[in-house]
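What follows is an incomplete set of chains from the complex, kept in their original frame.
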Amino acid sequence: MSRLDVTEKIITTKVSKGIKWADVATSVGLSKEWVTAACLGQMTLTAQQAATVGEIFELTAEEQKWLQVVPYKGSLPTAVPTDPLIYRFYELVSVYGTTFKELIHEEFGDGIMSAIDFKMDLQREPNAAGDRVSIAMSGKFLPYKTY
Amino acid sequence: MSRLDVTEKIITTKVSKGIKWADVATSVGLSKEWVTAACLGQMTLTAQQAATVGEIFELTAEEQKWLQVVPYKGSLPTAVPTDPLIYRFYELVSVYGTTFKELIHEEFGDGIMSAIDFKMDLQREPNAAGDRVSIAMSGKFLPYKTY
Amino acid sequence: MSRLDVTEKIITTKVSKGIKWADVATSVGLSKEWVTAACLGQMTLTAQQAATVGEIFELTAEEQKWLQVVPYKGSLPTAVPTDPLIYRFYELVSVYGTTFKELIHEEFGDGIMSAIDFKMDLQREPNAAGDRVSIAMSGKFLPYKTY
Amino acid sequence: MSRLDVTEKIITTKVSKGIKWADVATSVGLSKEWVTAACLGQMTLTAQQAATVGEIFELTAEEQKWLQVVPYKGSLPTAVPTDPLIYRFYELVSVYGTTFKELIHEEFGDGIMSAIDFKMDLQREPNAAGDRVSIAMSGKFLPYKTY
């Protein structure tokens, strides 16, 4: 058994029972972004969170233990993603990558935006010309230090 | 001559004259995100925008014309970026890619967040534990249609 | 179970029962292009469409549910396709890619032809020197906007 | 000197003189699709066509000779294109590749759509919800034969 098996069981159960990520997040008491990532095998749950998720997706005690083990991360099967929705994010990195770099350095100096001490919030943004996806990201700036 | 030559001249001039992207954006009258991307060879300028940028970076009339030609986009030298700052964004796509997908589909159904009808705003977010990089993205949702 | 399992069952059943895509499309009431893509795991069906497809391919209720889940798209096993028929399309992108780009930009300015708000029609074109494959594509033009 | 040098000179001259592909095509007396591909280094011109193109782009006799040499084709710098407009075509091959295959085989049997005995026509398709790019492709069907 591996974390991947648990992730696949969660996805399969989600389809057959018609579960919504937003509802799982409410039960867990955290954001839907973090909870979905965790259920998809990218984050580590506490015993209590695993129990909540386990009840929703009918996981065994063994499977719940796997949710508490730090997973090998990376959710995509290829380096350049083929799925159109996910590719658009890759395209943003490709087109705007040097822009992100220039503007963050202009504002903060040398360093990075942490992808670990990081959170995000994804919302529907109503718009007469067609609703929009709104994503607010926040990551701690980590400066390179001399030594 | 190519757009790449103009981009390199802009970057070189920026270093030697100590120009700031935020000031270029103010002169052009658009967001710093769009203007920086344009100066880095990812967007197409109007004649007037090109004249403004041209004056700042001492571009010839020929070079200003290149700013008005649609460029071959993609700002990174490798498919998986080596620069730590840019890699963190790639890592977000890698770790959160399936999460983006699940949550957008749960909210909107099948489709994508446009990377074309898209805008973003990058700000410093003061924080006692260390300032954070805040990025707000907004892209139109485009549904797949049957036919 | 995954969408891939359902796709494989559809293909296997198609072979054993001798089903034609054109007939499936007629039953569903949509174009053969969209319906085939959907059966091959690239599009999302409504419950009613899934029921129709499910009846034709003898799918269980569980399998029909999978047809209603947005799939991870991308139908090819390698970045450069090895199948001669599909490679010819890749070759068109390789040889004519910059031509597509120049002509669309000359006509519309900076932006893209949407691959989401997109439809196509594939027909036999009778010809004395050997019949031809005729493909009519139509995709919405999406302009880059300043902000 | 190489064909690539001539292609780059043509592109540079096009920018500085503000030439339009449609006008070049009219002068040559062929479709804008074929002429643009030829000017971008993908097709071979006759002496007369080369002379016409040469006059427009101020090419030397030497450079016109290069236009009459069969070029090494393939217009893109990477196997998976980074430019958003061109990527959308790659995405169509990725998402619809197996659909193209199934429908052409259902109609014609085993074989391919030629990318050599091939022509296409790209037009603006007016539409109240936003104009569309319309592309009509026609390629001869070539059957696999037994021997």
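The chains carry the letters A, B, C and D, assigned in the order they are written, with residues numbered from 1 in each.
Operating definition for what follows: a residue touches a chain if its C-beta (ideal position, glycine included) is under 8 Å from a C-beta of that chain, and two chains touch if they have at least 3 such contacts.
Since we're looking at a predicted model, the values are computed, not measured.
Of the identical chains making up the complex in this file, 4 are positioned in the shown model, whereas the full set numbers 10.
Here is the rule we use: only the chains that are shown with their structure count from here on.
Ranking C-D and B-C by contacting C-beta pairs places C-D first. Centroid to centroid, with C-alpha atoms defining each point, chain C and chain D lie 23 Å apart.
If each chain is reduced to the centroid of its CA atoms, chain B and chain C end up 31 Å from each other.
Chain D has residues 80-84, 91, 94-95 in contact with two or more other chains.
Those residues of chain C that touch chain B in the shared complex are 30-31, 33-34, 43-44, 70, 72, 98, 101, 105, 109-112, 114, 116-117, 119, 142-147. Residue ranges of chain D in contact with chain B, taken from their complex: 8, 11-12, 15-16, 18, 78, 80-84. Chain B meets chain A in the complex at residues 20-22, 32-33, 36-37, 40, 42, 73-76, 79-81, 83-86, 88-108, 111-115, 118, 120, 122, 124-125, 127, 129-142.
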